[in-house]
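The complex appears here minus one protein chain, its other protein chains still in place.
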Amino acid sequence: MGLVGGGPGSFIGRIHRIAAELDGEAKLVCGAFSSDAQRSREAGAAYQVDPARAYPSYAKMFEAELALPADRRMDFVAVVTPNHVHYEPARLALEHGFHVVVDKPLCFSLNEARDLQAAVERTGGVLAVTYTYSGYPLIKEARALIQGGRIGGVRKIYVEYPQGWLATDLEGGGQKQASWRTDPTRSGAGGAIGDIGTHAAHLAEYVSGLRITQIAAMLNTFVPGRQLDDDASMLLRFDNGASGVLVATQVAAGEENNLSLRIYGELGSIEWRHADPNSLVLRSLNAPLQILRTGSPYLGEAATRSTRTPPGHPEGYVEAFANIYAAFYRSVRAHADGAKFDPRSYDFPGINDGVRGMAFIEAAIRSAWSQQKWTEFV
Amino acid sequence: MGLVGGGPGSFIGRIHRIAAELDGEAKLVCGAFSSDAQRSREAGAAYQVDPARAYPSYAKMFEAELALPADRRMDFVAVVTPNHVHYEPARLALEHGFHVVVDKPLCFSLNEARDLQAAVERTGGVLAVTYTYSGYPLIKEARALIQGGRIGGVRKIYVEYPQGWLATDLEGGGQKQASWRTDPTRSGAGGAIGDIGTHAAHLAEYVSGLRITQIAAMLNTFVPGRQLDDDASMLLRFDNGASGVLVATQVAAGEENNLSLRIYGELGSIEWRHADPNSLVLRSLNAPLQILRTGSPYLGEAATRSTRTPPGHPEGYVEAFANIYAAFYRSVRAHADGAKFDPRSYDFPGINDGVRGMAFIEAAIRSAWSQQKWTEFV
Amino acid sequence: MGLVGGGPGSFIGRIHRIAAELDGEAKLVCGAFSSDAQRSREAGAAYQVDPARAYPSYAKMFEAELALPADRRMDFVAVVTPNHVHYEPARLALEHGFHVVVDKPLCFSLNEARDLQAAVERTGGVLAVTYTYSGYPLIKEARALIQGGRIGGVRKIYVEYPQGWLATDLEGGGQKQASWRTDPTRSGAGGAIGDIGTHAAHLAEYVSGLRITQIAAMLNTFVPGRQLDDDASMLLRFDNGASGVLVATQVAAGEENNLSLRIYGELGSIEWRHADPNSLVLRSLNAPLQILRTGSPYLGEAATRSTRTPPGHPEGYVEAFANIYAAFYRSVRAHADGAKFDPRSYDFPGINDGVRGMAFIEAAIRSAWSQQKWTEFV
Partner (left out) sequence: MGLVGGGPGSFIGRIHRIAAELDGEAKLVCGAFSSDAQRSREAGAAYQVDPARAYPSYAKMFEAELALPADRRMDFVAVVTPNHVHYEPARLALEHGFHVVVDKPLCFSLNEARDLQAAVERTGGVLAVTYTYSGYPLIKEARALIQGGRIGGVRKIYVEYPQGWLATDLEGGGQKQASWRTDPTRSGAGGAIGDIGTHAAHLAEYVSGLRITQIAAMLNTFVPGRQLDDDASMLLRFDNGASGVLVATQVAAGEENNLSLRIYGELGSIEWRHADPNSLVLRSLNAPLQILRTGSPYLGEAATRSTRTPPGHPEGYVEAFANIYAAFYRSVRAHADGAKFDPRSYDFPGINDGVRGMAFIEAAIRSAWSQQKWTEFV
């Protein structure tokens, strides 16, 4: 495994390393941790990587690693830079024969996304996008329950992702994470809608098995001087006739990362909250509410395979992240083996999810500017 | 106190009686409990009312009571019939000099509502509409905190009222509550939007002190054959520039009465859920979340005056209901005394709230049919 | 209904009136609200009682009421004075042919309790003790589930009642409720153990259907200068071989009234918390946890008969209290009718529960002073 980005001050780089290594299969061996060669070296030392493999640029990394014997070279790269530096390293990696994990959203624009999709098809590489929340065991259980008809036909989907960390002008004070996320030249056209709205949309579609077909969006910028939206709400229509609401806001003062999902069907409903990720609420008509818990013997196969500890040992964010890496890495090895294998092992967000996320951002912005109530999203 | 409606099978009639009598001030003494004279007599016996005062019609009741000596006659009437029988008894009561409590929504249509408003102005009677949730002590605390600037300028309001009791075709089986609520000739033009959407809208405006100015609504009917909406979602804009989302659905399978309200300001936010009405969550930037509890010494005056027990003795729905009655009844007595008195005692939903609720229903329906994203609501 | 006590400053007198009147059957008509005649008159006015029936003493009240025609006289009296003034008015009431509700604990000492038990037997009067928590619908459901074998044979019972209101020397400041409760001449030999420990013990036995047979108790007094225990913990053994723990403390700084009960059997367990009284947690071996909710259609008869609102309308303390009054009052009327009737209607804490509570206080104190681990409680 190699990293693009993840240098000093990066929270997400460290998470990618932990997640990739958690099951003792992948190992971080190199990186272009910063576009500043000195900072890349320092980061490499902190990661305890061979100094010779702390590269000054991703281009150099791909060349140098390719020159190594196959059993020593990195087998995939994780791209954890700001959005405007996703496309180029991902494409280049694929073209050098490396598989790729990209932090969400996939890239800077829908055009870039489609180019990257073409590159995946052209090279046959494996690409994952870390829509992390889809890695939680009980999210997989919810998906399986709905696929199995447990709540009947889906009618309503409410997904919301309130955060409060951008309630004030953090970027004005130079906070690094806030700065690039609120800068349209680095983040892309979407602010909150891109950073967390895409998580919400992905989760809603992943769990329900449905596709959003129409949206009626409102985007706002509450903090004066900010250049991108910091707040989004929209009405949703799905391909089976279900409807819903999506909320993604970064100005919900006092909120942490309170992603939640509720799906109501004809016979019952599920509710999952990121603040308590090891509980899944299952409601039914005229029966007591049930709470399903991570690691329990009554859960289905997908949830069970995604769990590392017995019930009652709280699992969290890094395990969810690691579940995406584990599925990705199984695919990478299958690719290396040239073998077919159990398609359930490919249960991770891939290039199509990434492209759809970029299309969602653009549709939301289009809708927000439209006087028409409904905007198509296909 | 007299009742119009509230005969056998009525849940809400019993609640009005309990709420009105809870503080030992009002007393149910008569009623036109049913339009069937025999059923009215039976109900009167169940309520332990003097058989002579169990009237066969509200018109007869108003006449007969007016003929009694002032110290024996009822002083106000509570109208707890289906919506299409609100306007006429309420107007007639006012014209006979009786004060009125009307169950929500105020009546059948905005036109009726405006006529009733005129009747109130003409007669000088006191009229309350039981938007019950505004009677909870911590709702009053939330309102006071926001008025006091505790969370800064309001930016976002999320209010939702999911119920599941109409997830199936209950009216097809003849269930009485379901039958009239899904019948446009008895309920009016709104289904879920009228029955519970108006609660949600009232609560959002009451607590925030803001007014909704624009809505973008989607109404759905999920249960086949049903004639009114059973599901509503809408985006909101408020007069201070805040925005929000309102959800009111009766097909959220497995939900009870899970009204919740979240209001986010520049400095913090409040969250209140009907399922745990004695807790108010107060979040602030960079400080621990706080949970304020009913009856606690640190609460403000409005919350404190609305509480009957020390902290830790759960209060609920009937106490909230009784708080509306208590404020209404103080007004009735003040009216009787001809005296001015503390305007804070008039803290109950009145005719203007009732009219606004009817206007909200009609605006929501207008918006739902419109291709334009935003519909004005004034 | 008449009151003994409940004058100015009494919280519990007001609750007794609300609870007794909630279902529109009983009505407060007289009282000896204070041993000070002037204060009794003032309280009577506040309760809107006929001034002639605001008596200067309970002895006078019993005589005067007995002299009234049967259809005008009070039919029962509620004794809500401090513990040292329970026995005498209760006994006297019974001897005058009035039924009695006594606030818990029954009286001042086990000797008094036994005398009162004899009086009940001698007079044939009906006597209730307001162990309020046994009136909650889901407590009745828990009891029914256990009786029905839902959790198998009971093994463990944990009951605790932490309060924080006596964490400081309130009585030193003259607070009325604190003063008599910490005064052995008014409260009796037990402090926390009597005031709330008896609630906990009653609830454990009522729900489990078991009887405590041995205790190993520790009583503490944490606030300097206080004359009675303000904190109690004990190990328990039950008559079926189950064991458990009981905690009752009034120095748990920051706690309200957080009574909770957990009972573990061979097949599952129940958990109920007073802070969320409308939820009952039911756990089973190898199955998802369930949450049963007040008012739901799947509940048993005892719970259903104890509920006044549909699911999702929070019920609380006054309804639980009213359930005890309702059952008591059914017994009073049955007594008046000379008729037998459904024994399930007699589901309220009576004289035997009251005597057992007094025995529990004395056993706990005996155990606390003993060097032996186990003290018998029969």
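Letters A, B and C mark the chains as written, and numbering starts fresh at 1 in each.
Everything that follows uses one rule, which is that contacts are C-beta pairs under 8 Å (C-beta built on N, C-alpha and C of every residue); 3 or more make two chains touch, one makes a residue touch a chain.
Worth saying up front: this structure is predicted, and the values here are computed from it rather than measured.
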{"item": "Options A:D115, A:D239 or A:E256, residue touching the unrepresented chain", "value": "A:E256"}
{"item": "Contact with the hidden chain (one of C:R114, C:K156 or C:R366)", "value": "C:K156"}
{"item": "Chain not shown: contacting residue from C:G44, C:P105, C:G164 or C:G350", "value": "C:G164"}
{"item": "Of C:L66, C:A118, C:A253 or C:V378, the one touching the omitted chain in the full complex", "value": "C:A253"}
{"item": "Touching the absent chain when the full complex is considered, from B:A45, B:A287 or B:A336", "value": "B:A287"}
{"item": "Chain not shown: contacting residue from C:Y264, C:Y325 or C:F377", "value": "C:Y264"}
{"item": "Contacts of chain A with the absent chain, listed as residue ranges", "value": "11, 14-15, 17-18, 21-25, 28, 47-48, 163, 165, 255-258, 274-277, 293, 308-319"}
{"item": "In chain B, positions touching the absent partner", "value": "282, 286-293, 296-298"}
{"item": "Contact footprint on chain C, counting only the chain that is left out", "value": "151-152, 155-156, 158, 160, 162, 164, 167-168, 216, 218, 220, 222, 231, 233-235, 243-245, 247, 249, 251-255, 262, 264-269, 283-285, 289, 370-374"}
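The rule is short, and it goes like this: only the chains that are shown with their structure count from here on.
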{"item": "Most remote chain, CA-based centroid, reference being chain B", "value": "A"}
{"item": "Distance from chain B to chain A - Cα centre to Cα centre, in angstrom", "value": "43"}
{"item": "CA centroid of chain B to CA centroid of chain C, Å", "value": "35"}
{"item": "Computed distance of Cα centres, chain C from chain A, in Å", "value": "55"}
{"item": "Junction residues of chain A, two or more chains touched", "value": "289"}
